[in-house]
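Excluded from the complex is one protein chain; the other protein chains are retained at their positions.
Which chain is which? They are A, B and C, in the order written, and residues in each are numbered from 1.
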Amino acid sequence: MGLAFDLLLAGGLLGLALQVVASRGLFRSVVLFIALGLLMALAWARLAAPDLALAEAAIGAGLTGALLLSAYRALQPAEEAADPGPAALPRWGALAAAVLSGALVAALGWAALGLEAPAASAGREALARLGESGVKSPLTGVLLGFRAIDTLAEVVVLLVAFLGARVVAEPLQRAGPGPSAPGSGEPVLTAPLLRLVVPMGVIVAGYLLWSGGHQPGGAFQAGAVLAALGVLLRLTGRLQPAAATSPAERLALVGGIVLFSAIGLAGAGTASAVLAYPEAWAYPLILAIETGLAVAIALPLTLLFSGSAGLRWRER
Amino acid sequence: MAELGALSLPLAFFLPLLTALAAFLLGARQAPWLAGIGALATVAAVADAVRRVAAHGPQAYHLGGWAPPLGVELYADGLAALMLAMTAAVALAVTAYAGAYLHGQGQAAERFWPLWLVQWAALNGTFLSADLFNLYVMLELVTLTAVPLVAMAGDRASLGAAMRYLLLALIASLAYLLGVALLYGGTGTLHLREVGELAGAGGPTAVAAALVTAGLLLKAAIFPLHAWLAPAHSSAPAPASAALSALVAQAGVYLVLRLWLWAFPALLSPVVGWGLGGLGAASVLYGSLQALRQSRLKPVIAYSTVAQLGYPLLLLPLAAVPAAASQAWQGAAYFIVAHGLAKAGAFLAAGNVYYSLGHDRLAGLRGLAPELSASVLALGLAWVSLMGLPPTAGFLAKWQLLSGALAGGQWPWAVVVVLGGLLAAGYGFRVLATAHAAAPPGGPVGRPARRLPWRMAATPLLLALAVYLLGVSAVPALRLLGQGAPEALG
Amino acid sequence: MTQAGLYTLAASALAGIGVYGLLARRHLLRRILAVNLLGNAVFLLLVAFARRQPGYVDPVPHAMVLTGIVVAVSATAFALALARRYYAETGLDHLPEDEG
Partner (left out) sequence: MTLAELLSTGLLGLGAAFFLTGTVGLLRFPSTFARLHALTKADNLGLGCVALGLALQADSGWVAAKLALVWGLALVAATASAHLLARCILRERGGTRRTPP
């Protein structure tokens, strides 16, 4: 019964992926890709990875989907296009591509299935020594304890993506999701919905942040929820794109990374090494770092969706 | 307080990173002195790391105090120390040069500094990290800082070059990650040397190695995966071009050598070695021929990068031949250093030409030499090393590669080295002869329109001189390289 | 066939579909979609590896995937920004070498 469900799920994943690649309409491909993300989250939940399912649904499907849809809109020609579009692949080209990707599938499938699970692994050691990390959730222990440098570098990746997007930024009126259609007032449901959803989202983010220490959740999921709120507020016009990054926004963008680095470097004096925490302080320090990281994840994602250097609030 | 001694290893990553964050926080107006201070601090950390490696052998630093496979290890042996030092020299030059080059370009400067400083941090991380997944994150960091630098000009050509570069680099990263996933699935560790001990030479390891190598060869622009490099590297502003060619692309080559010699030595059969060496040789010849056909200065230098990135791969077929291994190893490692310094010098000199004239068309460079004497001199000096003539570091590196190839009885590589040098002379003299030609009647076409700040004139010259210094006095660098070298190569 | 084995195979096939999309389709958004498909394939493979042994979930691949998801969304966001600007400057939704 369980395996039949997995079989169905895996089949669904592959069917959707094929449609994403082969579908004629680009819009269809984008929407199917988002659906694929949701199925992927389901598959990961099946594979005992609820944290990842949460992150994939929020970031991989949700935020990536929002970004894709807004880019899809921006890439639509205003009227009849002069651009003939890319040439269709000649038949031998498609055949060669199919052969090459088929070979990859065969080699990869054969290699991956042929691997014996090793008796000792980094993961087993992480579980055995989880108590030393100061948290009870294995994933948080690995992300903020044993392999903290990856997490630090990854938040820098997000900041760098924002900085890079500033280099290639479009003018403000074209940026992000673009202007809303002329002559349309705000839908009646928007304001009450926001009054309900925004406080609730903040509470959920706070809960996820706090619960990361002992169960699924943590800075990434909390940051993703906050970023989703940012996207919502930007789409409904509460947050307007701004041409410059305000000092407060700058501080929020780098604050989490600076805090993480500072605590990390202080570890050379207060604990055994850089990125080590003094034993008694490990949990509060990790919680402080995660709070900074949640902001350092949410703000650049919101700004990347907004396509602007900064944001400013507008009352409706 | 264990291992406090090697603190300079993590600092080599953290100092430029924190400088970048401060530069972003404070904005462009405060950045010049800030970048300078951060650069000097980073150089100090690198110098300390190099000194430690030279005096005490390879240095390891366990981040968070967690030993591998649980934690991530930073590891500096002679090769990594040499790369750190070369990077520090080039980065110092780029930082000094960019301060003058971007002066008065408010927004461009504001955007350049954080990206460039994060790139330096990520490069140091790439050279130091002994963890395969951490390397993936560092590589992505390098890519995502490099592409915006390419796109900075914002015109059709540079945006197209950036887009192509980004897509290929992302595919390359994922191919690498796919290989790493297989390696972890088979060995249960991500630590480079533990993978080398545990992975063995079975079929799955071979698939993983193929994926990892394909990704890295794409990042290193090795033939036939080279097409993205020249448009990207010639579109960027000069200081960024220097960093991209001398450091970013070379980081890919460095990782190919690092992984094949430390993580997959069991797979390095003669066939595999000859295959990888053959790709390197094809890069040398193809890149050189393309460089001969360019009509602008920066593309000539960029195609010369494609050519020069191929040489270090010639080590792989020679590494298993006892008679050749040691010399080829020294040659390949020294080659990366020599190429980095010379190429950065050449790109910065080309930047001076562009800065003064507003263009870099070869046809318009006649009579340039008297006008831009320091820059043309720097270009010429750097080119002597790229050709591989004495007394430069480039000569020494090629000599070692050549002797290794002959000692190992693999003469085709020797032919490639000699031919590559001759071709480099060809495309180099084409540029230099034009610059030194008499100005056409009616005044020099190439009269500089804009005065060069002294810092911009001096930096390429200093880089070129460094190549001669390393050519005359190679013993310290080669002794450093011996620290922690694989036994077969030491 | 075990559950992990099934998803391992699915991941391999997904990687192949992603690579086919990269090779066969030329629209910039489609290429970015294909890169994301390939990324999802790598993540699925890692999650399946983490679940291979009964009664034990390996947290290290999970950490790699979580990091990978954030890196992927960063890269995608930047790639989309670059594609939009490229389109605005050139009016092209593909690279010039793929011209019809």
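Here is the rule we go by: contacts are C-beta pairs under 8 Å (C-beta built on N, C-alpha and C of every residue); 3 or more make two chains touch, one makes a residue touch a chain.
Quick caveat: nothing in here was measured; it's all calculated off a predicted structure.
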Whole complex considered, the hidden chain contacts A
Filtering A:90, A:171 or A:185 for touch with the omitted chain leaves A:185
Where A:128, A:196, A:243 or A:262 are the choices, the one touching the absent chain is A:196
On chain A, the omitted chain is touched by residues 181-185, 187-190, 193, 196-197, 200
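Simple rule for what comes next: only the chains that are shown with their structure count from here on.
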Contact graph of the chains (line, ring, star, complete, other): complete
So, in whole Å, the Cα centroid of chain B is separated from that of chain C by 28
Residue ranges of chain C touching at least 2 other chains are 15, 28, 32, 45, 49, 52, 60-61, 64, 67, 71, 74-75, 78, 82-83, 85
Two or more other chains are touched by the chain B residues 133, 137, 140, 144, 147-148, 151, 154, 159, 162, 178, 182, 184-185, 190
Per the touch rule above, chain B residues touching chain C in the complex are 133, 137, 140, 143-144, 147-148, 151, 154-156, 159-160, 162-164, 166-167, 170-171, 174, 177-178, 181-182, 184-185, 190
Residue set of chain A touching chain B in the complex reads 107-108, 110-112, 114-126, 129, 145-150, 153-154, 156-157, 159-161, 163-164, 166-168, 250-251, 253-254, 257-258, 261, 264-265, 267-268, 271-276
The answer for chain A against chain C in the complex is residues 2-3, 6-7, 10, 13-14, 17-18, 20-21, 26, 29-30, 33, 36-37, 40, 43-44, 46-49, 51-52, 55-56, 59-60, 63-64, 67-68, 70-72, 74-75, 77, 81-89, 93-94, 96-98, 100-102, 104-105, 108-109, 112-113, 117, 121-124, 126-127, 138-139, 141-143, 147, 150-151, 154-155, 157-158, 160-161, 164-165, 168-170, 174, 220, 297, 300-301, 304-305, 307
